[in-house]
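Every protein chain except one is present and positioned as in the full complex.
All chains are identified by letter, namely A and B, in their written order; residue positions are counted from 1 within each chain.
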C-alpha cells in the first residue's frame, strides 16, 4: 500500500497533518481521511459492531460499512463518520471505534468465539418470558460490548444554520448525467442548483485516471457551466431527503473544525430547496461478494480500489485478486496492473467475452474462470484467498482483494415519497419506479451504466425538467465521451496511455443504439446469487466445506449468511421482518452494500424471484444528518420566538419574576412581595383584597368584530345572547365546540351597533380567532362580519381592589367613572393623548376592578401613570400566580377547569343558556351522555386539616375507600386563601358524590400525601358580589 | 413537506397553514335541531384512500380558509379553492 509518485487529483503542494488514534500522519489536499490512511499504510481502522472483528476500508464513498471513526474532541466529538466521506483537513483528530484497550489488541475480539450466542434474535429469545429480568442485569454488559462510536457529552459549541432555497431545476449528482442535465436546463434559462455530496464534482469521472479523455470533458463542462449565472453548484452538500412538493432536504458541510461559531460561521447548514423540478442523477453503488471472512482488512470494492488508485494515487495492494461476476471490475484490474500490481482475476462466470480475456492477457493478468472466492485467509489483513474452482480449491496469495458483485442503482431519493423501485432482471438491479410530476432520472440510477448514454439521458432530463418549469429554450448537447476512439497502440509503456487504452465494454454503446440495456454477453450472470443463497441454507454440504469463518451479508451490523438462514428457518421471511430480526441494513450505512444480496438470498431460500421478495422501505436521510443541523439556530434562547407585552421591560426592571406561558412572558410575581412565589402570591392576594393591585393582562386574546351581522354572529358563537347587549356594555360569554364541550370563555363589549370587542383566554386566542374565521368562510359566508385579531394592538391592565376607583379617578381626573357613568360591566371609550382608551369595569378577582386598554405604544406610560396615581392608595403590581389564585377564591373557572373535556353543566354554567337555541354546540351539547350521574361537577373543596396543603392534580376518594384508579374526580386548582386562612380548591367531582358538606379525601400521587377536605360551594368569597357592585 | 398553492398567495410550505378537517362533511344550518345531522357532521368520517376534500387555512398568510383536494396516498393535490368559492 503506497502513494504513487505521480497521478491522482490531490494537490501535492499542500500537505495536511492529522492524527489517527494519536498517531501523526500526513496527507494532501484533495485526500479523504480514508485515502490518506491507506496512503500511509493504515489498513486496520476499526472493530466490528458485535464480534469486534478487525475491519479496514471497504469503499470510497457514502456506502462505507466498515471504516467508521470518531472525529473531533470535547463538544465537537462526532462518532460514526465514514472515513471515506471525510475531507481531510488540517489538524483533524480521528479515532477508531469499538475497540478496547486498543485497535490492535481488542479484548472483546473474543466475542467471536461466543458467536453462537450473538446470532439473530438472540436478545429476544434469551431475555423474553421468564428470563426477562435477566435482561436488566445483562443489558449493561451487552450494550458495552456491542456498539459503534460514543457521542460527546459536552454541549456542541458549533453553530448550525438553516437556509431556504428556491430553484427551477435541482440536479442531484454531478457525474456525467448530472452535469449534462445541469447544462441543458441552465442553457434553457432555468435557475439550476447542482448538488454534489463530494467535495469535488465529477462523480464517477473522478475515478478515471487524471489524464484520461474524460478529464478534458469534465473541464469543458465546468467551463461552460461557470459561464451560466443561473447555474449554481453546491459541493459538500448531500441531498438527504426528498419530500412532497418537490422539496429536497440538503445538508452542506463547511469543513471540519474550520467554522468559527464566534464569527457566525456555521459548521453545517441545512438547506430546504424548493424546486419546481428535480433531476435525480444519483448514480449507482457497487455490490460486494459474499464468502467466508469477506470482512478482512484488505478486501474492498473493485470500484474503490480504482478510485484510490486514480483519484488519490494510492495503490492499495501489490498482489491483487480481483473477484467479480461482471465486466466492470476488469477496469480496476487493468488500472491496477498498469500501476504495477500483480493481478489475478477470479471471474465466477464460465465464459467472459473474448475481448476482455485478450486484453487481460496482454497486460499479463491471469484470468481464472468459474472461479469464486470461498475463503479469505489472514486476520488483521488478508494474506491469501481460497478459490473454489471446477478443478478443486486453489489458494492465491494476495494483499488486496477487489470484489464486484454487480451494481445497484442509487434509488434512495426517488423512493422517499413511497414510490417503490422496480426490479430490472436484465440489469439485476432495482431502478426508480414511476415518479411524480416534475421528477426525472438520468444516468446510472436508471440502470444504464454507459457514459455516452448517461450524457444523452442527462441532457434529455435537463431539457424536460426546464420545459416542465415552462422554460423551453433548447441547448446543444455536450459531446459524448467516445473513449473507443483513442488509439491504444502507441504509448504502451506509459502508465497514463495504457490506462486509457482500453475499449472497455461499459464504455461501448450497445449495437442497437440503446444505452439502457447492456449487451447480452456483458450481463453479469446469476451464479453469485445462487451460490450465496445455497450457502445460506443451513446444513448445505458444499457451503459447509468452505465455511472456515463467517460470511458477512451486512458488514456494519455483523449479520452473517447464517443469520439470514436462521431468520428464514424461524419464519421471518418477509424482507421487513428479515431486516428487523437480523438488524440487516439497520446500521448508519442503511445497508447500501448489503441489502441487495441479502434480499436475493432470501429470494433464493424461498424459491422466489427477487421482485416478488421486494425491498425494504427507503426513508430519509440518505446518509446520517447531525441533529444540530436539523435544529439549526432554533436552540437555547432562540428555541422559539418570545412574546413580550408592552410593559415587559417595566416588569423586569421592577423585580418581576417572569414566567413563560405558551410563547408569552408574563410577570409571575414581584420579588418585593415575598422571597419566593408561595410567600409572594399570598401577599399579592392580600394586596388586591385589601387595597388595590395592578396586573398586566395584555396577553388576553382580543378580537375586533364588525359588520351589520356582528350581533347575529356572536349570538351563534356564544351560548348566551349578545344581540340585546346595549352599546357601552360588556358581557361574559362562553363558546362551545361543535361536540358540545366548552371551548373558551371571555368578555365581549359592544362598542357600537355593528361593532364589538371580544376578549378570549390567553391560551385559546389563536384557536378562537381561527374558528371564527372558519365559521364565516365555510358555514355562514352570507353574514357581513369582519373579524381581526387585535391582541397586539392593545396594552391591557387590570386595576383591582377596594381602592381601584379612587386610583382610576386620580389617574384620569377628567373622566367620569361614577357608578352611573361606568356601572359594573360598563364600558367607557375615551381618548388619552388623542389615542384610543377603553375602560371596562369588570372583575376576575371578585373585587371592584377595571380593565384599561390603550394603544400598545402607550402601555408603559399609562401603567406608570396608574402606579403613580395609585401609590397613595397602596397600589402595587401583582403577577399571574396571584391572579390565578384570586379567581379560585371567587370560584371562576379557567384553563384547568375548561380542559377540553368539560361541559356547561359540568362547570355549573348551564343556567347561562336558558332556553336559547341556534348556537354552536347546542345540539350535541344536549347529548344524554352529558347528563350521566358519573359526569363531573365543579365543586369547592375546603381543607379541614389546618395547615395541610391541597394540591391541584390530587385524586378524590370517599373516606375509607381504597385509593385506587381514577377515584371520583380530581382537584383542578388549589390555593391558600388568606381571606379564609385555609386551603381551598376547585375540583371536578362525580355528580352523585358532589354533595355539599360531604367529606372527601384528596390523594396526591406525586408525594403520596392524603388530605381531608369538605365539599362546599365553589364560591368561597362574597357570594352575593357586594365587592363588585359597592 | 407539502407545498400548498394558496389561490392568492402562491405556493407555500404547509407549516403556514392550519388543517381544518374533512370538507366533504355537511355542516347543518346553525339552527338545525337534528341530532343525527350534527352527529354525522362531527363524528362520521369516510377516511378515503384517494382524493380527500379538506379544509386548510392560510393562517400565517392571508388567513383565508381553503378547500384542498389531496390524494391521501400520494399527497398529490388536485385542486385548491377558497372555501367561499366552493359554497357559491
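Going forward, contacts are C-beta pairs under 8 Å (C-beta built on N, C-alpha and C of every residue); 3 or more make two chains touch, one makes a residue touch a chain.
Everything below uses one rule, namely that contacts and distances are computed from a predicted model.
Its UniProt record calls the unshown chain "Sarcosine oxidase subunit gamma", which is the correct pick from "ATP-dependent Lhr-like helicase", "ATP synthase subunit b", "ABC transporter permease" or "Sarcosine oxidase subunit gamma".
Considering the intact complex, the chain excluded from display touches A, B. The residue from A:355, A:573, A:793 or A:899 that touches the chain not shown here is A:793.
Listed residues A:235, A:477 or A:588: the one in touch with the omitted chain is A:235. When the full complex is taken into account, the listed residue touching the unshown chain is A:855, out of A:418, A:436 or A:855. In the full complex, chain B touches the hidden chain at residues 8-10, 12-13, 15-16, 59-64, 82, 84. Mapped onto chain A, the interface with the missing chain covers residues 9, 11, 159, 161-166, 191, 200-201, 210, 215, 218-219, 222-223, 225-226, 231-235, 263-266, 272, 274, 633-634, 637-638, 640-646, 663-664, 698, 704, 706-708, 754, 781, 784, 786, 788, 790-794, 836, 855-857.
The criterion applied here is as follows: only the chains that are shown with their structure count from here on.
Centre to centre, using the average C-alpha position, chain A and chain B are separated by 27 Å.
Against chain A, the residues of chain B that register as touching in their complex are 1-3, 11, 13, 18, 20, 23, 27-28, 30-35, 38-39, 41-43, 55, 57, 59, 63-65, 73-76, 82-84, 87. Contact residues on chain A toward chain B in their complex (touch as defined above): 243-247, 272, 274, 417-418, 436-437, 716, 738-739, 770, 773-774, 777-781, 917-920, 923-924, 926-927.
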